[in-house]
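Missing here is one protein chain; the remaining ones are kept as they sit in the complex.
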Amino acid sequence: MQILNRRNFIKTAAAASALPLVGRAAFADEPLKVGYIYLGPVGDYGWTWAHEKGRKAMVEHFKGKVVADYVENVAEDASATPVIKDLAAQGHKLIFTTSFGYMDQTLEVAKAYPDAKFEHCTGYKHADNVATYNNRFHEGRAVQGTIAGHMSKTGVIGYLGSFKVPEVVMGVNSFALSAQAVNPNIKVKLIMIDSWFDPAKEAAAAETLANLGCDIIATHTDSPAALQVCEKKKLFGFGQGADMSRFAPHAHLTAIEDIWGPYYISRAQAVLDGSWKGGGDSWWGMKEGSVVISPYNKAVPANVVAAAEKVVAGYKDGSYDVFTGPIYDQAGAEKVKKGERMPLGTLAGIDWYVKGVQS
Amino acid sequence: MTLEFLIAALVTVVNVSTPILLAATGELVVEKSGTLNLGVEGMMLLGAIAGFAITYIAGDPQWSDSAPWLATLAPWLGVVAGAVAGMLGAMLFGVLALTLGANQVATGLALVIFGTGVSSLIGAAYVGLALTPFDQIFPDNLAQDPVLKLVFGYSPLVYFAFLMVGAVYWFLNRTRAGLVLRAVGENDVSARSIGYSVIGVRYAALAFGGAMSGIAGAYFSMVITPLWAEGMTAGRGWIALALVVFSGWRPGRLLGGAYFFGVFMTLELYAKASGFSFLPSQFWASMPYLMAIVVLALMSARESGGAEAPACLGKTFMPDA
Partner (left out) sequence: MRIRFEKRREPSRVMQAVTPVAAVLLTMVIGAIIFQLIGYDGPRAVREIFFTPILAAYKWSDVGRRAAPLILIALGLCMGNRAKVWNIGAEGQYIVGALSGAGVAYFTQGLTGPWIIPLMLLAGLIGGALWAAIPAFLKTRYRVNEILSSLMLVYVALQLLNYLVTGPWKDPNGHNFPQTAPFTPSQMLPKMVFGTPFPPGLFIAFALAFAFWIVMSRSEFGLGVRVVGDAPKAARYAGYNADKMVWHTLLISGAMAGLAGILEASSQSGQLNLGFPSGYGFTAIIVSFLGRLHPLGALLAGIVLAITYVGGQVAQTVVHVPNATAGIFQATMLFLILASDVLVRRRIRIDWGTKAAPQAAPAGAAAK
């Protein structure tokens, strides 16, 4: 049976659809095939691992009506296009491209396969069959900043960033503002390492931040390297994308966990119902349950836990937004008036840091 | 700029420079014997995954419960495994370049690509796992002290690197075997006519170079960031190659050169963090490489143009008899 399938696959490109997925039981109704491309390996216990968890949750939810495949370690360059194209050619009708750098490639393939539906994570370009989705990670950053503000003894906290893109800038600002709400004089030192995943550089950068006086370090990069440095130097840090306490049992205070399952389930359902629409953006957060704070380390005092939980509750019921004015930029100009909330549209394109961030 | 800050920065410099120093020390011996092995990056990655994997397996609780000594021994086993892996890569190079007379540049490059691929393949099973860093060996009061940690705060591999530089210097300049090795590198035909096995000596040098590169790779996966990531050496192998030339093939200058590079690599990060940005950060990131070129040019200009390179470097030796 295998040989027959291989030959068929090679002979008819168009009919290449279900054949590679040998081993999957056939149903009377063809199950919906969903495809994923991942930036890193599923074992990274961070960004990609969280998406994979979401994918698994979706498959389990639909009990056979939905099947899903993934390709990992897809680079954010032109080589991603054939991967996405393959998924589309193999009959995947809903394809999630889980990193910003897949934006143009997704659009290119979407044009060639108009009846497949594409969802691009953290992007901003749309088409009739391309939607984007994002997560309000910055809500989690506000929790981290609150904890850091309370627990920092040196008054200097660090942020290990990747690129100066809005997602990261938002995170830095949220971290800084929430820490400043606790300690107005707190300083945030920022290093951008120009990569999402480079353990050696992350470690070196974390060491540098530590040498510059930071005693709590948050990271926006995908490996636990910075946390390991914190553990070694007996400092504190936060996990990114997933609970990373196994890498740094003493240093890991808490983590922002990305819970993609509910979103993936809802989108697959929309395709099954026929109600899926492209061209728009979905931006879920704590209220929808896609950003979750992992258990707190024993080292976090009870009052700090309470303050953190207050932020979470505030986001869940909509009463709290860290980007509430007055907010000043690094030059001291007022960007958001007192009492006003920064509109989400501005936030999505933000490229300036708040006062107190040293970059 | 307090003393503590300066010490902390210097410690970072030492940590960053050590893997380059280890690999360069090995490659220096290889090149002194007349072979140009460009495959350092590949051997480092092989060493990195081997070191990580063996340390992880040896330190696995299911073993150490019945044999607790295994857990303490685990990192040392890992280092040995890293050395062996690097050596195997070097031997592959040797068969092709020494025995079969293949082009050394191409073979070295093939080794890089091969090492990158094989380490990724093996490493796939080890992503997301962590080790305890193979770190400080001196007790806390010495190693954590803000000032004394400049001397006592390092992983055993750092001290090993220092020792090896000294050992290589002594070997090359004060022993008969070292003299033979240098002769083989300067004039292989004459060395052979005296009766020395040119191929044999070069194989031995390759083995040493491979072992050192493997250990350098293990430094990444066991000390700097005790986890495995594809391509985690990020081009440091090539800097090690530059360092060998930069040092004029002299072990003593190797030490200075390694720290010189380390300073620039560290400067890049400090510049980014302290807002020291009158020049774009990418300029600082380019500095180690630009500096390598500048020093290469200056050295060659000053000392009658590369006359220090072993005369047979890179030339295939295949006697017809």
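To keep things simple, chains are lettered A and B as they appear, and every chain counts its residues starting from 1.
The rule is short, and it goes like this: a contact is a pair of C-beta atoms (placed from the backbone, for glycine too) under 8 Å apart; a residue touches a chain by one contact, two chains touch by 3 or more.
Every value quoted in this text rests on a predicted model; they were computed, and no experiment measured them.
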{"item": "Hidden-chain contact residue, picked from the options A:100, A:197 or A:353", "value": "A:100"}
{"item": "Which of B:245, B:263 or B:312 contacts the chain that the document leaves out", "value": "B:245"}
{"item": "Given A:57, A:271, A:292 or A:348, the one touching the chain that is not displayed", "value": "A:348"}
{"item": "Given B:114, B:152 or B:219, the one touching the chain that is not displayed", "value": "B:114"}
{"item": "Positions on subunit B contacted by the hidden chain, ascending", "value": "38, 92, 95-96, 100-103, 105-107, 109-111, 113-114, 116-118, 120-121, 124, 230, 235, 238, 241-242, 245, 280, 282-283, 285-286, 289-290, 292-293, 296-297, 300-301, 305-306, 318, 320"}
{"item": "Positions on subunit A where the hidden chain makes contact", "value": "6, 9-11, 13-14, 16, 20, 69, 71-79, 82-83, 85-87, 89-90, 100-101, 104, 124, 163-166, 169, 194, 348-351"}
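Basically, only the chains that are shown with their structure count from here on.
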{"item": "Centroid distance [mean C-alpha coordinates] between subunit B and subunit A, Å", "value": "36"}
{"item": "Complex contacts: residues of subunit B adjacent to subunit A", "value": "5, 8-9, 12, 15-16, 124, 127-128, 130, 133, 135, 220, 224-227, 229-230, 232-234, 265-266, 269-270, 272-275, 281"}
{"item": "Interface residues, subunit A side, partner subunit B - complex", "value": "41, 43-45, 49, 73, 189-192, 197-205, 207-212, 223-225, 228, 232, 246-247, 358-359"}
